[in-house]
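One chain of protein is taken out of this complex; the other chains stay put.
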Amino acid sequence: MIEQISTIISMDGNGLYVWSCLFILFFIIGINIYLPNRKLNRIYKENKAKAQ
Amino acid sequence: MKSNIYNWFFLILRRDLLMAFRRSSTYITPLIFFLIVISFFPIALSPDQDFLRSLAPGVIWIAALLSSLLAIETIFSEDFRDGTLDEFFISNDPSFVLVFAKVLCHWLVTGFPILLASLISSLILYLPVSSLLPMICSLILGTFFMSLLGAIGAALSLGKSAILSAIIVLPFSIPTLLMGTAAVSSAIDYQDYSGFLLIMGAMLAIGVPGLCLLTVEAILLNYE
Amino acid sequence: MLPKLKVSNLSCRRADNQLFDDLNFEVHPGQNIEIIGSNGSGKTTLLRILLGLIDIGNGEMEWLDNENNYNNFRSIDCFYQGHSLGIKNLLSAQENLRLSSYSFGVSEEKILSSLNRVGINNHSSFASEMSVGQKKRISIARWLLKDFGIYFIDEPFSALDDQASSLIVEIIEELNAKGASFVITGHRPSEITSNQITLDHEV
Partner (left out) sequence: MNKIWNYIKDWFIEMGSPPLFFKWSSKILPWLLFISITVFIVGLLWGLFYSPTDYKQGDVYRIIYIHVPSAILGQSIFMFMAICGFITMVWRVKISGMLLKSAAPIGASFTLIALLTGSIWGKPTWGTWWVWDARLTSTLILFFIYAAIIGLHSSIDNKTKADRAISILSLVGIAIIPIIKKSVDWWQTLHQPSTFSLTSAPSMTPDMYQPLLLCVLGFYLIFALLLTMNLRAEVVIREKNRSWVSKQFLNLER
């Protein structure tokens, strides 16, 4: 079982390339999800503070 | 007397040329910049003849691109600042003619001296004589297209830094750069170069009406 | 007489500000309108909207055409002078005036007499050698080149000495007598008209 996982992860020694691509993909998409939500949150907090 | 399009066109052209010749820096600065950039390549890379010859088309083209971009930044800003642009735009004459006249004037003032300087630089970069004709032809077409592109960049970044308009314009200048260098280097290899010139001409033919109209829109934005 | 320009329900907003709302006025021949407001109140924007330089207003503007019909297209001769004077530094006073008159063609005598009228005697010296007041006078000389229908002048009275402002008032009255109208802007009411529009939205 562990061997199976490790063969999948290593991918004949090419695993590093594939997984770093996947990491880049999720990292950049993550930034794109995080930034607009942070903007919305900031305005939400500002206005909440103003209203109270 | 009713003004027609040609009167209007020549009026702007004459006025701009007159002012350009009264202030000599408008045509001398890009010229000197061009020559300085050219002379830096042998100094920085290598004075070897064969090496420089293979590099020459690209070097001349990059220098021409940068110097015409550098100069176009002020094409509308002065008229915008002193209010003459407002007058032109509220008059009933078509404003894309105004843009075209200003671009043509800019090209005559900066692009044309660069053409002459490129002849000198072909000597110091050991370019063979057979490639002079394609170089001049491609530079005529290419620098004019660059002036059109630069005009839209200048209009969009009116009143902002010059580097912004360079960032806007430079990515779009790739086809011109590629076609121009390809024409010259295929002439060095004794190959047919007319295809590249035809494509550049086609780009210019589409670019003149299209880019002039978009430039008008871009200038009008600055009044909001 | 019919008004030359009818403006009804004109409103404009920029970003979050309502610059003006429900503006109604008419420009009658020989009469002036003054638009009063502080900086940023939309005076210049209003002039630009009227002249069609920008298209961000809502409302109706009707111009009188030659057959006494109203339509949306400006057929009246308009003269516009913005904040900046429209004077080229690298051209002489005379050349500047010749440039402004390209579309209607004015004789050299007319140009010279207009310049003399505003007190500019060195016709061939470059505008770059002149003071701001003198440049302002050149720009006033351009009003005299032709009998325009409506003059749109942005802040004609700013940065002027008494002598020059009395000259402007004099010239405006002269042109009014010929049937021209002025739409001018300013920070505070001037003496040329009592017909005032105040743009004062509270910021």
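The letters A, B and C name the chains in turn, as written, and every chain counts its residues from 1.
Just so we're on the same page, contacts are C-beta pairs under 8 Å (C-beta built on N, C-alpha and C of every residue); 3 or more make two chains touch, one makes a residue touch a chain.
All of these numbers come straight from a predicted model, not from anything done at the bench.
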item	value
Of B:I36, B:I120 or B:I167, the one touching the omitted chain in the full complex	B:I167
Footprint left on chain B by the chain that the document does not show	149, 152, 156-157, 160, 164, 167-168, 170-172, 174-175, 178-179, 182, 185-186, 199, 203, 206, 210-211, 214, 217-218, 221, 224
Where the missing chain touches chain A, by residue	8, 11-12, 14-15, 17-18, 20-22, 24-25, 28-29, 31-33, 35-37, 39-40, 43-44, 47-48, 51
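Here is the rule we use: only the chains that are shown with their structure count from here on.
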item	value
Distance from the mean Cα position of chain C to that of chain A, given in whole angstrom	59
Distance between chain centroids, defined by C-alpha means - chain B, chain C (Å)	37
Geometric centre distance via CA averages, chain B-chain A, whole Å	45
Touching two or more other chains - residue numbers and ranges from chain C	none
Chain B residues within the chain C interface of the complex	1-3, 7-8, 11, 15, 18-19, 22-23, 81-84, 86-87, 89-93, 220, 223-224
Complex contact set, residues of chain C against chain B	14, 48, 51-54, 56, 78, 80-91, 95, 99-100, 102-105
